[in-house]
Every structure is written in structure tokens, then in C-alpha cells.
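For this view, one protein chain was removed and the others were kept in their places.
Each chain carries a letter (A, B and C) given by its place in the written order, and its residues are counted from 1.
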Amino acid sequence: MVITDPVYFIALPLLTAFLLPLFGKIYKPLIGIIPGLVFAFLAYISFDLYLNLVPGKPIIIQMAGWAPPWGINLVFSEFSGLIVTLITFLAFLVWVYSYNFKKVGFDNSKKYFTLLMLMVAGSIGVVLTGDIFNMFVFLEITAIYSYGLTAFYKGRDSAEAAFKYLLLGSLSSVFILLAILLLYKQVGTLNMADIAVKAQSIDPKMKSIIAILFFVGLGIEAEMFPMNGWVPDAYSQAPGPVAASFAGMLAKSGIYALIRVFYTVLEVKGVFDLLLIMGLLTIIFAEFSAMRQKHLRRMLAYSSIGQMGLIMVAFSFNTKAGIFAGLFLMFNHAIIKTLLFLSSGFLTYSTKQKKIRDLDGFGKIMPFTSLMFGLGAFAIVGLPPFSGFWGKLNMLVATADSNLYFVIALILLVAVVEIVYYFKVIGRLYFRQQHKDVEVHNPTWNAILAMSILAIVIIGVGIYPDLITDYLTKATNELFDKAGYIHSVLPNLSLN
Amino acid sequence: MNSLVLLILIIAGGALLSYFGHKINKILGNITVFAVALIIPIYWFTQVDFTETVSFTVSGFHMELGYNMYGKLFSMIVMILSPLALIYAIGYMKDQKKLATFYFSFLFSILGMTGILMSRDFVSLFIFWEIMTWSSYLLVIFLGKDVQKTGIKYMVFSAIGAYAMLMAIVIIYKNTGSMMLSDYFGSFAGFTLQTKLLTGILLLLGFAVKSAVMPLHVWAPGAYSNTPMAYTSVFSGALSKMGIYGLGFVVVNLFAQANLEIVGYVLAWMGAITAVLATFSAVFQHDAKKLLAYSSIAQLGYIVTGIGIGTELSIMAGLYLAVLHAAFKGVLFMVVGAVERQAGTTDMNVVSGLARKMPFTFFTALIAIIALAGIPPLGGFVGKWMLYESLINNSNFLMVIMIFLSSTAAFLYCFKFLFGLFLGQQEPEFDHVKEASPVMIIPMLLLSVFLLVTGAYPGIVFKYVAEGMTNLGFHDVNWQMSVLTNAWGDSVNVQHVYLSVVVVFVAFLIFITWRGYKHSTKISTKDISSSGEMIKPEDNMTYAMDFYKPFQRVLQPILKWKINKYYEDFGKGLEALFDFMRRIYTGNGQTYAVYVIIFLAILLIFSKSIFGY
Amino acid sequence: MKKVVVIGSLGVIVYYLLSAFVAIPFGADIIKGVKEFYLQKSPDDLKVANVVTSIVVNFRGFDTLGEVTVLFLASTALGSILYHRRSQHSGLNPQRTSVEASAIVQTGAKIIFPFTVILGAYIFIHGHLTPGGGFQGGAIIATGFLLMLISYRKFFIKHNALTWIEAIAGSTFVILGLFGLIYAKNHDFLENFLPAGKLNDLLSGGIIGIIYIAVGFKVGAEITGILDTLLTVKETGLDPEEN
Partner (left out) sequence: MQEFLTYSIYGTAFFLMLLGLYAVLMKKNLVKIVIGLTVLDSGLNLLFVAVGYISGGTAPIFSPAVVGKHVIMTDPVPQALVLTAIVIGFGVTAVALALVVRLYRKHNTTNIDEIKNLKW
């Protein structure tokens, strides 16, 4: 039990990050190797813990010997555990991908890996923590990580992108802090389960203001519509694996925080309708903007926002089917977008302008990378037999379940737009004459390995989705069962 | 192991084997393709148990595969036409690159079609439908011609169709709690009118796109003509029939039984209009591929009309025509492919007089054209006869006139096709043209033989059509091997017609050949008198040049009306709208911050109405 | 136009927020929550006089770990944002952007500097007894270094030493926390496993004091590093905008 304690998810990456500069002084290659070992270990314990989880009995870890609500606690449940497992798995793959990225011009790897470790710790912290202020601290860790790594490349407009993100991120933290302050003054506690119990007695007007502040603050992190101006810039300027980690881990922890707050902590009527409307607006604006992009990475970024909007819509139904579909979409988005960003890293690296029209005929000169990109594109638009299809199908079934036929029509219309812009890229990759002046950077073996693993997952889940549906169902039940969550965190509390 | 699952696995495995075979070596790849092309139909005809079913539950959806007779009829089209086209492709695609992708997509589209026809639930139907769509998309853009225009158009229309279907599927699931087709049909009567119309019409829309019905047909000409011809024969012959398959069970099983024949009637009208307009468009094409593409749309229009009317005879006519259409369009696209490969072009303004150079190709083309035009001895005649009769029985006289008009006009393009490519005088630059390789000729000949046989014995097709119709609720379909009867009891034995026509025809052919050898001299197209005007060598004097100019002048007003243009304008409008919408991302970080503040302020102002405290 | 919209929105936001805060009267003790528990347990169980410290380091010690991480992250991110290769280009030494201060300032700085550092150290060592703690003490130490950095253009900080201090102090925090998993009563992360001592003694509170000292070192080193990086921007001789 000691060796598989959820606290390692945060303690170990932090320890490694603090010590990494020292390892570098001992022996240079350790900087690349040690993070990999840590990520592999984290992935191992997350799988181990998750697969051995007893249903209805989440692992609750208290800090410093104080039981909740006095101390901070970590909750490794079916829901949070699922996302943690996903994050550790992706973190390991991102490490595999970027292990010797140096060969193709990725310097300064010490700082890169240090930041990556901290980011993994941060996004796992957001997911695991049972304390709302602690969640805020970890959100800030992931945010500062993004500012730092977005501006990693000096030659691009990366500082501009990072500054925009920083501006919005600071506003987001101000609103979240204000909300936490108001909440604390109403209930006198910061533990999420405890708040959930006591929040029922808050004055509804006050509650709605708190909810709005959380909605706006977390909406910025979750890439919600009027506040997502930073997303395309940050995604397109960050290094490939970093953009992948944004889509795969950062956005996941943002949306996790949003749904945790509104599903478990604060029960406010009407917030789900708002989430539905904003989710739909997010989808529409993002996908329509993606349609007209000339830069591949910007296109992917907008598409990513669209997917996040879809996830918001799925969670806004507040039904089990909706949560299930949302989780499926989250899984798909994490896996597939990571693959797309990883492969587009090499594709755009070989072009000068990073534009879509420079990609003509790349299927021939970079066959593996193009194949991976094509696969990802097929999967993300929801074509069977890839995993994206099942997410979309479940999503639509959930929508129909809530009697929202116009939403189905809208989602499907937008999906047509999505198909158009992805297939335009595929058409260029495979069925066009290539330009003359390209210098080809074929992926290194470790990048190939990372992308292949993702591709296998996509096809595997696509052909046999029951590989994950059981876990998703369990997670759905856990999230939907608010009383169960409160009871397992605060076992001595009598609910009446 | 279940024979249906094994069939799917064989096709998928064949796709992977051909892919890797072609990655390694061209010869190995071709051998693999050939073997796969033989194994699939042999397995299907000998080993597949049509009563067997297999069911599994995936992601909470119950799925079931299993043939019914209606699916088997269409499967037969796929299983006969596709392997022949595959074998043809070995010869046709010899000099192409990226063959691995080609055969992979080809076999995957066969997989998709096979799967559709054995799906008993909507999820697997949709999965196979999408597999078929994306694999055929890869083939449409395979040659890299008009990738952005044709390919995207095809994909957009397919996606609209598929998603209409998906929307219908989820609404059905909402209402019945089951994905099974049979549950849907069973509980359809209990739905509200709104749900009936919504689900039914959305499904109809999905299937209508693939069968290229009138306002949704704009993808077809480009897609049919830009695809490698080896696949187009399957594309037009078999893949478009998937739409017909779906229309059949939707119109007959649902609307006709729920007293909503009006929907089928509208569909029939759309089919008739499609037939007329597409025929007129076909007449004035000078590219043989485009001509055949429009002709395909027109023929599908007849079939849709037949299905839409929804009486026993009309459905029989529609299905019969569907089978025959697969055969003769399969041959014709192969013929065009052979011409393209041997002569380098299919432009009828350039190429002409290839009959002597490519006699076998010419012979198959002749047979197929006769079948297509519905000239008595061959099968097309029977189908049209039945279609007219069913329409007259239903007193749809206006529709009869339209179909009649269209099939008369069809003679024009049939004639043009035959003369443009094969007859007329041969231009000197085509002296070097040789007959296509046997790998290409044999599939064409086999299909032609099938056409010849159905001319005398349409009953061999009727047998399966009648079997298939039992699943549409028509149990005692009356058919005879070679005798056609009409509603007034007159009957005609087609065998007699067949024999007499063949005898006359052969006698005439011998006469012509004899005369031709005796009296003709070879002269160049440029060697003509021209009232003092000099003929320059670069002047185009081929036979098919400006073939129907007077008609064109007459029909100008109709032809000018291009539906395609409306779609393109609509697309441009959308793009402008998108460009306008994305301007909210101004690039100025401060503006984004202002958005956040405004958003917060708006939420606060409306907090009372949103949160309802 | 923009001004009107912005001021209008700000007005709306402030109106609603104020209306929310008016419901919380200033100075009123309206809620009973976790604070009662903290005020009771801190002197009784932990033997820590400063309740804020016991909350920061023990009750909510996990937050503090996050905080330390944020600072570390900021300094690393700063390094990666302003990073440029020194060795590969002309042997230019990093240049201070500030000007050389006058002799009075320099002398004053030299005199004040040791006292500032000692004050900082005092504050973080007595973090569990008096107001202040690791963060405050670390910040004061960094102020002393800032004074030196802006007074002397030739005052360079050894980054090697900073790296060592950061690494050792940070890992002390985490390792002490991990020791809790093994040695402490409840086997919890960051739990105190040392004898608590007597209230208001310097050696009280178990690991709380040690952690705050480590935090003090780490914060001092990190803020100094951040200030140094910001002040030592190279202006000439290099092309930092290389791809």
C-alpha cells in the first residue's frame, strides 16, 4: 500500500523537478532519462491503483494527519482516477516523444523537462484534490507552466501568445479567488465535500454570484467561447509536444475543475443551461474559424476548442448518458488530439511557413507522420472504425435522450464543417504534387513509438469500445453520485 | 466460426494483404489482389449461410448481423461486380502508383457494402456506411484531379447524408430504446406523425444522397468521372445501389405501410425529374466519362421512381433495373477505362473510330449500350416495360411521359457514345492503339454474357428480385422465366423477340461487313470537299464534334439552369460568413480581456433570469 | 466606445460584487467553520504559537508545497523565456541593465546587506513563533540581494550555488513530507513525526520549523534568481531571436 499511494502522483514529480538540475550536474543524459522513469512509474501506479479500485470506495488520502474537512485530502475515485490514469499515460508518451527532441533543434531540455514534470504534477493535483483552494493553486501551476513553455521558442511570436494567455489567466485567477473568498465566508470551510453539504444554506443570490465567478474563471481555463482568444495562439506557438500536453492534459484539468465544481460542490439551478448555450457557441465559433485557417496548428487549435465545446455540451445535460458521453469525448479528445499535435509537430517542422498549403504531397516524403495525421483526422471527425465515432454516437444518443433535437442537428452540421477542413488537409497530404523546397525531418524512433502507441489505442478502442466503456460507466456513476462522494470524504457526517 | 464474421474478416484481411503485398512488390501485390478477388465471391456463393446471424453488444448497443433476402439480392450485385472490377483493375491500374492505397480502399469499400447489406441494426449499418464513404472518398481523390472541388463536394454531400441518417438513428433510439431495424419498423406505426416524418425523411435523405437523387446529385458527375474507372464501375454499379437498398426498405416498409405514400410519391417525382435533367445533360457531354456519369444519374432516377411508386410491379421493375444497371454500367465504365488506357483520352471530340482497333471492347460496349437504351432484345427493355406499365397502372401519366422522354433522349447519348468512341473515321494519331489486355477484357466479356443471357431469360434476375421482395412485404410476386404479361392479360415471350432480333441483327451485321469490305476505301477525315474552304490540319473534324448542336440550341434554357451554381454560391456565402465570424479573434490580447469582462457583466446582469433565484 | 463599454461593465461588476460583500459585514464573526478547530489544535496538539504558520505549513501544507512549486516554476519559466546561449557566441559576459550606483548607495548597501540577510533568517527561523515565516524571510533576504544587485554592476550571483540551495531546500520539503508516510502516527504525507516540544519554544512544532526554514532558503534563492535573471538581460552582441 505504501508503494502505491496517490500522494506520489504529486510528491514524486515535484521532488524530481526540484532535483533535476542537480542530476544534470552529475551526468547530462540523466536529465532526459530520469523524467521518463518517473513518468513510467506514475503511469504504473495509476494503472495499478485504478484497476484495483473497489467500486464505491474511493481512496481518500488525508494530508498531515488531519481528516477532512480540516486537512487537505486527495480523492482517487473512479472518476478522478480515470483522468489521472489518462494524464499519466499521455505524460509518459509525451516524454517518449520528446526524449531526444534535441536532435531536431530542441535545446534547453533541462528547463523543458523540469516544467513538464511540474505541469504533470499540477494537472494531476487539480484532478485529485478535494480542496477548492488547493485546486486553485494547482490550476495556477499548470497556468504558469503554460506561460513558460508557450514562450519556449524564441524565433516565433511565442511571447505574444504567452502574454495573451497570461493576461486572461490572471483574470481567471482573480475571479476564482473572489469566488473562493465569498464561498469561504459563507460556509467557513474549503473542503469540497464540506462545502457541498453546507452550500445548500447559502443565500441564492450570493450563490449565483459565486457560481458566475467560478463559471467565468474556470471557463477561461476550459476554453469557453468568448474567453478563448488565447487558445489558438498558445497552441500554435508552443512546441509540438507542449501543444499536445495542452490538449491532452491541461484542457482536461480545466474542464475537470469546471464540472467538479458544478456537479459536486455548488448545486445551482440554471448553470447547466448556461453551459449548454456557451458550449454550443464555443463549438460554432471555433469550428467555423477553423474552417478558414491557413496554418495547420491554428486549425488544430480551433478544432480543439470545438471539441471542448462539445464536451461542455455533453456535461451540460446533467444526465448519466451525458456524463458518459462527455467522458468518452474527453478520452477521445485527449488521445486523438495528442496524436494530431505530435504528428503535426514534425509536419510543420519540415515546412517553412507552417501553412497548410505547404503540406502538398507530404504523404510521399513523410509517409509515417502523414499516416498518423490522417488516422487522427479520421478519428477526430468521428468516422468508424476509430474511437472518435463511439464518442460522437454516445454524445448524440445522450442529446436525443434530453430531447434536444436542434442540438443534434447543430452538432452534426458543425461536424460536416469539421470533415471539410480535415479532409482538405488529407487531400493535400496525399493527393497533391509536392513542392520542391522542403527539407524533410523524419521523426525519430521514439517519436514513432509514441505515435504508434496512440494509433493503436485509437484503433483498438474504435474496434472494441468496451475496452473502456466499463470504466467510463463507473466514473459516470461516481460523478453523478454526489451524496456518495460526500459520504466517502466525510464518513462521520450525518446527512440530514 | 460464424460465416458472416468470417466473410468480413476475409475481406478486411484481403485488404491488408493487398496493401502490404503492394508495398513489397507489384507482382506479389497483383497476385494477392487476384487471389482475393477470387476467394471473396467463391466464399460468398459457397460457404456463407444466409440464415445465420451473429449478435454482440458494443458500448451498450445491441448489434446484429444477418442476411435477409432483400440484402442478399444487393449483395449479389456487389459480389459479382466488385471482384470482376478488381480483376479489371489489375490490368487497368498497371502503370499507376500508390497501388497499395488503391486496393486497400477498394477492398474496404467492398467491406463497407457487404456490411451494410447484412446489418440488422442501425449502428452497424452506420459504421459500414461510413467505412464505405471514406474508402470511396479516398478513391475519388486518388488521381489527384480536382481534389479540393470534387473530393470535398463528394465528402460534404456524403457527410450530410450520413449525418442525416445518424440524426435519424439517435432519434429512433430515443423513441424505441433499441437500435434494431426490425424494432423500428415494428413500432413505426405507434410514433407521432412528427417523429414518423422526422426519422423517415432523415433516413430517406441519407440514402438519397448516395443514389444521387435530383437536388443532391451534384457530387456525382465529378466523382464518377475523376475516380479511376476500375472503381467507377463499382461506384456507379454497386455503391450507388446502397442508396437504393435503403430507399427500398424505408419507402416500402415505413411510409407505404403507415399511409404516407405521399412521401414515396414525391420521391418518385424527384426520380423522374432527375432522369430527365440528367439525360439532357448527358447528351451534350463530350467527355465519355462525364456522359456515362450523367447517364448513371439518369438511370438511378428510373430506379428511384420505381421504388418510390411502391407497387409490386414498380418495385420489381426498380430492383430489376438496379441489377441490370450494375451490369451494363459496370461494363461501360470498364470500356471507357480501356479506351482511356489504350488511347490516352476519352474526349469524344478527339478520339474516334476505335472499333477496328479494339474489337472486343467495342463488342461489349455495343451489348451494354443496347441493354442501357432498352432496345428490345436485351434486358433493359424488360425493365422499362415493367416500369411504364406500373406507372400507367397507377395512372401517373405525366410521369410516364417524363420517363418516356428521358429514355428516348437516352438514345441520343447512347448513339453519341458508341459513334464517338468506336465508329466514325479513325484519326491517324490513333493508329498505334491496341486492344486492351485480356485481364481487362475478360471481366467485360463476362458481364456482357450476363447481359445477353438476361435478354432471353430475365427470369433469372426475377427469381432473386422476387425473393428479395418477400422482405419488403410482397410475398407472392408473379414472375415467369421469359414471359412478360401486362395488366390486360396480353403476354409476350421475350425469347421469341430475342431470337428474331438476334437473327436479323446478325444477318445485317454480316451483310454490312461484307459490303464494307467490298466497297469501302479508307480516307482521312481531312479529305473532304468543303465548298472552297480550306481544311486546316488542326481543325477538329471528328465525328462527335458538335454532335447535337441543334438540340443544344433548343434546350438552352433548361441547360442553363445549373443547380451546382447555387450550391457553390451557398458555399461561398458560408465561407464569407465564417471569415466574418472569426474576426472576433482580433489578435489583441486586451480585447480578449475586455470580452471576459463584458461576459462577466452580462452574466451578472442576467443572473436573476439564468439562475432563477 | 471601448471606454464606455469597459467602464459600464466594470460598474456592473463592482455593483454586484459590492452587493455581495455588503452581506458580509466587516469584522462580524458570522461563520463557524474550520478556523475554530485550527485555533484550538495549533497550540494544543502541534505546539505552534503562530496559527497562520501551522495552517500554512501543516493543516494546509499541501498548498504551501504548491506555492513553493509556483515560485520554482516561475523562476524556471523565466529562465526558459529569457534563455539564450552564452557560451557559443562571443565571450561577452552577461551585462547588468542597471547603472552603477553612487558611492553613498554602494557603501550603504554594503552595510545594510548583512543585516537584511540576518533579519530574513531570523524571520523564517522564528516563523512558528512570531508573525512571518519562510516566505516573508526569504523575500527579505532577496531584498538584500536586490540592493546589492542594483548597487553594484559587478555583483554577480553564482547560479550554481542558487541551484544547489533550491534543489536541496525543495527536496527537503518533499522528503520530510514523505518521511511522514513512514514514521508519523497516521502515515500521512507532511505529517509531523518529530516530538512537538513546548509551546513558544524555539524548538517546538516538530517538522514545521524545519520546513519553514527550508522554504525560507528556497524562496530566498528563487526570488534572488528571478531578480538576477531580470536584471541581467543581455542587450548586445547576441542574436537572441534565433529560431
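One rule holds in what follows: a contact is a pair of C-beta atoms (placed from the backbone, for glycine too) under 8 Å apart; a residue touches a chain by one contact, two chains touch by 3 or more.
All values derive from a computational prediction rather than experimental measurement.
Considering the complete complex, the chain that is not shown touches A, B, C.
Residue A:Leu190 is the one among A:Leu190, A:Ile335, A:Met372 or A:Val407 that touches the chain not shown.
Here one chain is not drawn; of A:Phe47, A:Phe163 or A:Phe368, the residue touching it is A:Phe163. Between the chain not shown and the residues C:Ala49, C:Ala109, C:Ile125 or C:Ile213, the one that touches is C:Ala49.
Remark: the omitted chain is touched by one listed residue; of A:Leu42, A:Ala151 or A:Ala398 this is A:Ala151. Mapped onto chain C, the footprint of the missing chain covers residues 2-3, 6-7, 10, 14, 17-18, 21-22, 24-29, 33-35, 38-39, 42-43, 49-52, 55-56, 60, 63-64, 66-67, 70-71, 73-75, 77-78, 81-82, 129-131, 133, 135, 199-200, 219, 223, 226, 229-230, 233, 240-241. If you put the missing chain back, the residues of chain B touching it would be 582-583, 585-590, 593-594, 597.
One chain is missing from the display, and on chain A it is touched by residues 133, 137, 140, 143-144, 147-148, 151, 154, 157, 159-163, 166-167, 169-171, 173-174, 177-178, 180-181, 184-185, 190, 232-233, 236-237, 289, 292-293.
As a convention for this text, only the chains that are shown with their structure count from here on.
Taken chain by chain, the contacts link every pair, so each chain touches all the others.
Compared on C-beta pairs in contact, B-C and A-C come out with A-C as the pair having more. Chain centres here are means of the Cα atoms, and by that rule the chain farthest away from chain C is B.
The chain occupying the central position, as judged from C-alpha centroids, is A. Centre-to-centre, using mean CA coordinates, chain A is 44 Å away from chain B. Distance from the chain B centre to the chain C centre is 72 Å, each centre being the mean of its Cα atoms.
Put simply, the C-alpha centre of chain A and that of chain C have 29 angstrom between them.
For chain A, residues touching at least two other chains, in rising order: 205, 209.
The residues of chain C that reach two or more other chains are 16, listed in rising order. Put simply, chain C touches chain B in their complex at residues 2, 5-6, 8-10, 12-13, 16.
On the chain B side of its complex with chain C, the touching residues are 594, 597-598, 600-601, 604-605, 607. Looking at the complex, you find that chain B touches chain A at residues 58-61, 101, 123, 126-127, 130-131, 133-134, 137, 141-144, 147-148, 151-152, 155-156, 159-160, 163-164, 166-167, 170-171, 173-174, 198, 575, 577-579, 581-582, 584-587, 589-593, 595-600, 603-604, 607-608, 610-613.
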